[in-house]
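Worksheet for the structure shown next.
Note that one protein chain is taken out, while the other chains of the complex remain in position.
Let's look at chain A:
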Amino acid sequence: MTPPARASALLSRGRCFPAASRFRRPLVRAFCDAPPSLQDAAAGVASSQDQSEKVDGMKARPDELDIAIVGGGMVGLAVACALSNMLLTKHLRVGIIDSNPALKSRNYLKKDGIPDSRVSTVTPATISFFREIGAWEHVQYQRHAFFGKMQVWDYTGLGYTRYSARDVGKEYLGCVVENKVLCNSLLLRLQEENGDIEKMIYPTRLISLAFPSKSRQAPTSAAVSSGYTSEELHHSNLVKLELSDGQTLYSKLVVGADGSKSNVRRTAGIKTTGWNYPQSAIICTVEHITENDCAWQRFLPCGPIALLPIGDNFSNVVWTMSPEESLRHKSMSPEDFVKSVNNALDFGYGPHPHSGSLDYYMEKLFSDIGSTAASTKECFEVPPKAIGVVSERMAFPLSLKHSHDYVSKRLALVGDAAHTVHPLAGQGVNLGFGDAAALAKVIADGVSVGADFGDISLLKRYENDRKAANVAMAAVLDGFQKIYSVDFGPLNVLRAAAFHGAQYISPLKKNIISYAMGDTKWPLFS
């Protein structure tokens, strides 16, 4: 029954409520005052919006969304994909606001060609998430590289660690995928689930964001009696987004997925804690003679250098160093750069580690604890030589940043907008995907009990779930960064001992691998 019809029905029944009539009559009048404006609003909506769809019997205006995702990067798209993949949340009107032209793509990216230097190492936990939301099969049609082995050592030559997926009974430790492939796969899955996603994507920038200021709990009966239309009342409770193409959107929930310099976070007034590392990272793609099937990481005095397989004979280099050095390396000739990379991975800065008698002793000592990991017995290997650098070298500064709050009323932050970590363990985007999965689940739980999913008490559950895990990871990585940035004799030996421990103490090694793979939520003692 429409409100006006209901009002008149109530009036006609007015005779039958003698006992409560002295409470009801004024109410009925108030109710009657409202309907004409409600009716006008309804009529206005009906005539002006030809393309408004009927959603469950109620007219849904095209400028009203349930969830507005600001930022169409990997994590933003993952949130959208996860929501459209669950029965409970499929029907929600989701919009993605990002002016990146890559969001127009509707095809697989070609496998030939030079791999992009912006890649991510996705952990098995992330791969399961992608499988669940149906995006992994699209990744498999595009370039990607699984790796089952990893070697970590440093410049002192005092120790090394080799990890293998077989240590924990798995087939792979992770998969290296270009960021554009991840984005494209999520986009293709969205397209599959939603038909035409043109309506979902707003290829513009967000200019301003206004959160509802007054709380709904204050009775706005004054508002009702002073003739506010239902539409105005309704909009006063939503977030208002103004876009650069002049559109104005209203949404029940805004998801801030716009990266570490998040405007959404700034507008909401959420503070962060963090510091800049005195380091920048250089990334590029290099080529080898044969395929690389192992992930290599060497800690150097100024920062770690990592060599990650990306597929075919290519590898991705992530080299962390001081900002001045990174500028120098960015501008030197490609041949010099290749020499520099090979040097850094080989004899540069220090000797190769070798197994000494202490190592044999440790191996024997700890072989009784649990089952020995297969990689314990593996010897140190020198990484494959790079024969040329095939992509542009990019440099960017590194920092740690963590938001004090992940949520506020009608807002949730995910991915780098909530937390930025050091790239030394390739964990950053995996934390973001963890956020996306957790947020989607919390929203689904909210829908299942008919809650208003912009309500902060619901969103707090997402924050409680993710914050602790993200802070722990950020702290671990920060710890590593700090420990490895000091060249000090006794500390070097301590680090070496740690390497040895990680190499020869199998339960510890398995624990480290599981944590890095995303199988366990907490490092150690889980």
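Methods note: a contact is a pair of C-beta atoms (placed from the backbone, for glycine too) under 8 Å apart; a residue touches a chain by one contact, two chains touch by 3 or more; residues count from 1.
We adopt the following convention: contacts and distances are computed from a predicted model.
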Listed names "Septin 2", "Chromatin accessibility complex protein 1", "Nuclear transcription factor Y subunit C-5" or "Methyltransferase type 11 domain-containing protein", with the criterion being the UniProt name of the chain not displayed: "Methyltransferase type 11 domain-containing protein"
If the hidden chain were put back, which of A:Arg118, A:Arg205, A:His234 or A:Lys441 would touch it? A:His234
Given A:Glu132, A:Glu378, A:Asp452 or A:Asp519, the residue that touches the chain left out of view is A:Asp452
At which residues does chain A meet the chain that is not included here? 1, 3, 6, 10, 13, 16-17, 19-20, 23-24, 27, 30-31, 56, 58, 60, 64, 87-91, 215-221, 223-224, 230, 233-234, 236-237, 445, 447-452, 455-457
